[in-house]
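One protein chain is absent from this view; the other protein chains keep their places.
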Amino acid sequence: MKVKKFSKRAGLSPGTLLHVGERKVDDIKISIMDYDDAHLREMDVDTVEACGQFTKTDSITWINISGIHDVDMIQKLGNCFYLHPLVLEDVLNTEQRPKMDDYDAYLFLSLKMVYPDADYQTIRYEQISLIVGPSYVISLQEVEKDVFDAVRERIRHAKGHIRKKGSDYLAYALIDLVVDHYFKILEELGEKIETLQDAVIENPEPSSLAVIQTLKKEVLFLRKSIWPLREIVNTLTRGDSELIHEDIIIYLRDVYDHTIQIIDTIETFRDMLSGTLDIYLSNMSNRMNEVMKVLTIMASIFIPMTFIAGIYGMNFKYMPELDWAWSYPVLLLVLLGIFLAMIFWFKQKKWF
Amino acid sequence: MKVKKFSKRAGLSPGTLLHVGERKVDDIKISIMDYDDAHLREMDVDTVEACGQFTKTDSITWINISGIHDVDMIQKLGNCFYLHPLVLEDVLNTEQRPKMDDYDAYLFLSLKMVYPDADYQTIRYEQISLIVGPSYVISLQEVEKDVFDAVRERIRHAKGHIRKKGSDYLAYALIDLVVDHYFKILEELGEKIETLQDAVIENPEPSSLAVIQTLKKEVLFLRKSIWPLREIVNTLTRGDSELIHEDIIIYLRDVYDHTIQIIDTIETFRDMLSGTLDIYLSNMSNRMNEVMKVLTIMASIFIPMTFIAGIYGMNFKYMPELDWAWSYPVLLLVLLGIFLAMIFWFKQKKWF
Amino acid sequence: MKVKKFSKRAGLSPGTLLHVGERKVDDIKISIMDYDDAHLREMDVDTVEACGQFTKTDSITWINISGIHDVDMIQKLGNCFYLHPLVLEDVLNTEQRPKMDDYDAYLFLSLKMVYPDADYQTIRYEQISLIVGPSYVISLQEVEKDVFDAVRERIRHAKGHIRKKGSDYLAYALIDLVVDHYFKILEELGEKIETLQDAVIENPEPSSLAVIQTLKKEVLFLRKSIWPLREIVNTLTRGDSELIHEDIIIYLRDVYDHTIQIIDTIETFRDMLSGTLDIYLSNMSNRMNEVMKVLTIMASIFIPMTFIAGIYGMNFKYMPELDWAWSYPVLLLVLLGIFLAMIFWFKQKKWF
Amino acid sequence: MKVKKFSKRAGLSPGTLLHVGERKVDDIKISIMDYDDAHLREMDVDTVEACGQFTKTDSITWINISGIHDVDMIQKLGNCFYLHPLVLEDVLNTEQRPKMDDYDAYLFLSLKMVYPDADYQTIRYEQISLIVGPSYVISLQEVEKDVFDAVRERIRHAKGHIRKKGSDYLAYALIDLVVDHYFKILEELGEKIETLQDAVIENPEPSSLAVIQTLKKEVLFLRKSIWPLREIVNTLTRGDSELIHEDIIIYLRDVYDHTIQIIDTIETFRDMLSGTLDIYLSNMSNRMNEVMKVLTIMASIFIPMTFIAGIYGMNFKYMPELDWAWSYPVLLLVLLGIFLAMIFWFKQKKWF
Partner (left out) sequence: MKVKKFSKRAGLSPGTLLHVGERKVDDIKISIMDYDDAHLREMDVDTVEACGQFTKTDSITWINISGIHDVDMIQKLGNCFYLHPLVLEDVLNTEQRPKMDDYDAYLFLSLKMVYPDADYQTIRYEQISLIVGPSYVISLQEVEKDVFDAVRERIRHAKGHIRKKGSDYLAYALIDLVVDHYFKILEELGEKIETLQDAVIENPEPSSLAVIQTLKKEVLFLRKSIWPLREIVNTLTRGDSELIHEDIIIYLRDVYDHTIQIIDTIETFRDMLSGTLDIYLSNMSNRMNEVMKVLTIMASIFIPMTFIAGIYGMNFKYMPELDWAWSYPVLLLVLLGIFLAMIFWFKQKKWF
């Protein structure tokens, strides 16, 4: 599924707008927050053009658009904010790898938001695009409107520094939120892995292998989206862009530390999963060993005894033992002796 | 097959022209597109010398040559455009690794175009050589004329910026097309790998292993041709060559992102294939386990019972049990008891 | 357990203080050592504010706080020493990866102290935060007060240079102590690994695998905490901060060498553990071999002999051998011959 | 064999001349080619001193010496051309790793020439030393005189640029020849690996494993000699030495590309060989599976049936079935039924 939608664009002129990915939401919603230290205006608008007026003021404007399947709307957004066609193309392509481009007048960031599926079974990825200008931030989401609510609340209640700082701080807050969601996913993954490991140690079943592989793949995809994110944040902390002010860099460095911690944890998960595979395989082979031991013990005890019984089942005319009165009880004793000797021998070999 | 043609050139003077590779096309076709913002001329010519006249004008000239087995023709091309002998040598050598050389007056790029075989079974590689001058681009292909049709159409219908930009944009458009073809191949490979993985989980057969190995090799070869391509595009984005203008670099950076995405996907494929191998091997060993369990259960149940039957098949004269009236039914009950006890024991061990 | 507490902070404003981790101690203790070459004052104080007075003097002040669960206290500490909110956040977050931040006026270091559990079974991690100012060092611990006693003694008895040097030397002494604790843990781990290896060679049991995996995980976590520590010390030796004087760098380089030695040893442990896994798996497979050999030898010897006995147990009327006088002894000799031939054959195969 | 001759020199003063390696040729031959654009002189000389006169002229002089076991001769060569004692030491030590040293007045290169053994079974390594001065090149070989014949021919017939260029071009031509020989070896290795892979897929034999290991070792040794060669050529292309002129660097870059292609191919070979090992091991385990299935099927069918036959072989007096007229044919039918049920069951399990 993950690998199927790459080639739609092949041969198209760059800057040709085309939505790549599935349409996840019916209506597009555009909501605006315009604020400075003293004032705050919040509203929903219908058209992208309505956004333009806010950017001329000194106050910080955050335009959040959820639903990106409408190519026309994106084109209008591009016209309104003088965005490069490649930016629009990347906004529309949900298969985009996380990246950052510095277009002097604004920064473009493409990120992956992760959250658990409704039934906590698989990880869902949503693309978040951020366009960070001197006094505005445009965020584009595929679906939900509520992932950024924590930041919205902080703006509304003027918590922390957010109302006193510029668009770069707002961008930082959004990136920080995206990174924090990775931690949530990691927790759930971590629990799944530990549950799996316990299950495999206790009772390895062939189905465990499929679970190991599925978790491996999820860890792999997480890794694929966090590595470029780490690179993006690292680039931001270098302070090359004039849009990022000195005092924000210390915050970005903190985010950078978090991305490294996420990568560390992902590596640990990989190691734990391959350790689990080792345990699984070794337990399978232990079971095989058990099976073989049972067979060997049963066969080694009874095959020789059956042979001896077979001897005295022969119909030769002249077999003196057959006529002796004590033959039968003596033979039973001999067989019992063989039986006990075998048991003793296997005990000594510690086979059971 | 891939490793067999290296040594033809050993000991030859550098610049000695020699076609390395198989001749894939009968006739050589030379087609020219000469365009600027306002005008467009398109024609096919017979000789390479006819191309020379176009390069003196300010308009952009794209010379596409399909069929590179004619050493004389390549030599004439070299004379006409003052190309270094090593360039001609590399154009003729289809075993060439993707590379870029900057000869100040022009850039030379050697790329690998990939497409699926007619029956979608294997990946075919075709070498594309690009010579990018200030106002011209020469592209040399091994076979088909139609892979560049998407670009040709954009020139004809003046789609996007292509008619307004220089030879560097044309070169970018061609490289972009080559990179886009990798995505197509990746999609097909991805589907094959997923089909294989499902097949292996459901019903692993010895033949699956050969398929895994074949896919591994294909991924390996893809990787070998995309890595140097990534390096080439990266070098181009650094903007060291005067032939590449500032405004093109943002486009090349986009291509660079694509090459990284391709490499990411290839790495994922490698991981998926080795995961598939793990599943395969583990399933084989599960089957072995099944086989051994059947054997052990059958043998453990019947061998002891056969022994008991053997006891009473002995021909001793004095075996009191033989004469008792209830011996036979009692024995049958005893055997049934052993049978049931065994079944119960194996059930408890969860062997079936 | 290690992976469960990441997400508490998600969505919070940066600088919002929140204690992440378990509360490991009941009461918070704040102890102060204020010293220079000639004088030494030692005391315990109740409130953080009481610390402020010492920092205005020229003498070196070491404030050690054990117990970090009190958010208010940490906030007051921040106010008192003008610490950045992110520093306070990191002090409170015990899941923090080891890191160093240079805030010009002071250095902030977050380290992991390691020590064995009470019963020497698992490794415990405690977070140590160091704030190194021009004339003071603040150290914050999660639990115990006595890990730094060695340094305290050196200050009390003016051993070595510690009383003659500045706050940077004190910081170095504390870091050195942290690093030295890694060596202690390594020794214990090393002994455990060697004991395990001997046990696995002598008598591999399925439980050994779990021990291997547990030790692997411990080595993994150690590695995760020493690598960033090495990076921190390396950064310090580069002498970028004005808080670290020239003459301290040679000492820090010594610590750096130690961190590399620790990493070397950890890599050795990894190699030893995977070597142990190899031995374990191979021994398991040797045992399987043994089991199979016993079965094969028993079956190969007695099955053919049972067949022969079976032949003469048939009830055909016309079987001339049955009536011969010497049949029985001859047959017994034949069976003995077969038995000996089999034994000889297996001996030659070196199967026992 | 490869690892046995290192220590002969231990403790010797550096510059002490000692031949390390086996003497591969009886007589030393010294042949000289002295040429410029217009003239060419070719001759064999007996003593090294005779070479000196040529170096004073402007023409390019190529002195080729085959046979390096004569320490005196090497010493005289050193005196004649003012070579550093370490150069002479390295010329004599055939266990030398490929390297380049820049002694301002001349460059010293130590290379490994590879060619197949007479019977195409193993790869032979010969050490080639090159001393490149402003107007001369001294090449020293261990054995044969004819590996450089391709270059000699080009000088004789003034093919390409060789007669118009300086000593650096001659050195390039010789290095190029050495690199081209790697391609030849790679072709043969590639064919061997593919033959092996086919053999292993079709009919894996224990001996295949030894072949895999041997090929692995050969690939390993090739890799060990090509990596430093790549580094040498890379250093040369950087143009730090005044002995290498601007116009030669483009040629050296071409050689550099070749070395990378060789390394790429070697990596592919490594991957193919480990893939082959996977196939081999998996096929071995498939065979085991087959063996076990045969055993299980045979035993599962006949052991229960034998038991039933055993029942009616018992000698109890009161066994009503024994006296019934239809017992025997009914029993035979029952046995047949069991047999067919078993066959059907195994068929359904797809065991055969």
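A, B, C and D label the chains in the order they appear, each numbered from 1.
Note that a contact is a pair of C-beta atoms (placed from the backbone, for glycine too) under 8 Å apart; a residue touches a chain by one contact, two chains touch by 3 or more.
Small disclaimer: the values here were computed from a predicted structure and weren't measured.
*Asks:* Using the touch definition given at the top, which of the shown chains does the missing chain touch?
*Replies:* The chain that is not shown is in contact with C, D.
*Asks:* With respect to the chain omitted from the figure, which of C:87, C:211 or C:295 is a touching residue?
*Replies:* Answer from the full complex: C:295 touches the omitted chain.
*Asks:* In the complete assembly, which of C:30, C:186, C:222 or C:236 touches the absent chain?
*Replies:* Of these options, the touching residue for the absent chain is C:186.
*Asks:* Quick one: say which of C:17, C:143, C:272 or C:335 touches the chain that got left out.
*Replies:* C:272
*Asks:* Touching the absent chain in the whole complex: find that residue among D:18, D:43, D:86 or D:341.
*Replies:* D:86
*Asks:* Name every residue on chain D in touch with the hidden partner chain.
*Replies:* Residues of chain D in contact with the hidden chain: 2-7, 9-16, 84, 86, 97, 99, 101, 103, 206, 209-210, 213, 216-217, 220-221, 224, 277, 280-281, 284-285, 287-288, 291-292, 294-295, 298-299, 302-303, 305-306, 309-310, 312-315, 319, 321-328, 331, 335.
*Asks:* Considering the whole complex rather than only what is displayed, give the residues of chain C touching the chain that is not shown.
*Replies:* Residues of chain C in contact with the hidden chain: 150-151, 154, 159-162, 173, 176-177, 180-181, 183-184, 186-187, 189-191, 194, 201, 250-251, 253-254, 257, 260-261, 264-265, 268, 271-272, 275, 278-279, 282-283, 285-286, 288-289, 292-293, 295-296, 299-300, 303-304, 306-307, 310-311, 313-319, 351.
By definition in this document, only the chains that are shown with their structure count from here on.
*Asks:* If we look at chain A and chain C, which chains touch each of them?
*Replies:* Chains touching both chain A and chain C: none.
*Asks:* Given that chain C is a copy of chain D, what angle of rotation, in degrees and a multiple of 5, matches their CA positions?
*Replies:* 145
*Asks:* Validating interface symmetry: for the copies chain A and chain B, is the fraction of residue numbers used by both over half? Same or different.
*Replies:* Because under half of the interface numbers appear in both copies, chain B and chain A meet with different residues.
*Asks:* Would you kindly tell me how far, in whole Å, the mean C-alpha position of chain C lies from that of chain B?
*Replies:* 42
*Asks:* Please output the residue numbers of chain C that touch at least 2 other chains, ranges allowed.
*Replies:* Answer for chain C, listing residues that touch two or more other chains: 313.
*Asks:* Should the pattern of chain-chain touching be classed as line, ring, star, complete or other?
*Replies:* line
*Asks:* Name the touching chain pairs, please: which are they?
*Replies:* Touching chain pairs, listed by label, are A-B, A-C, B-D.
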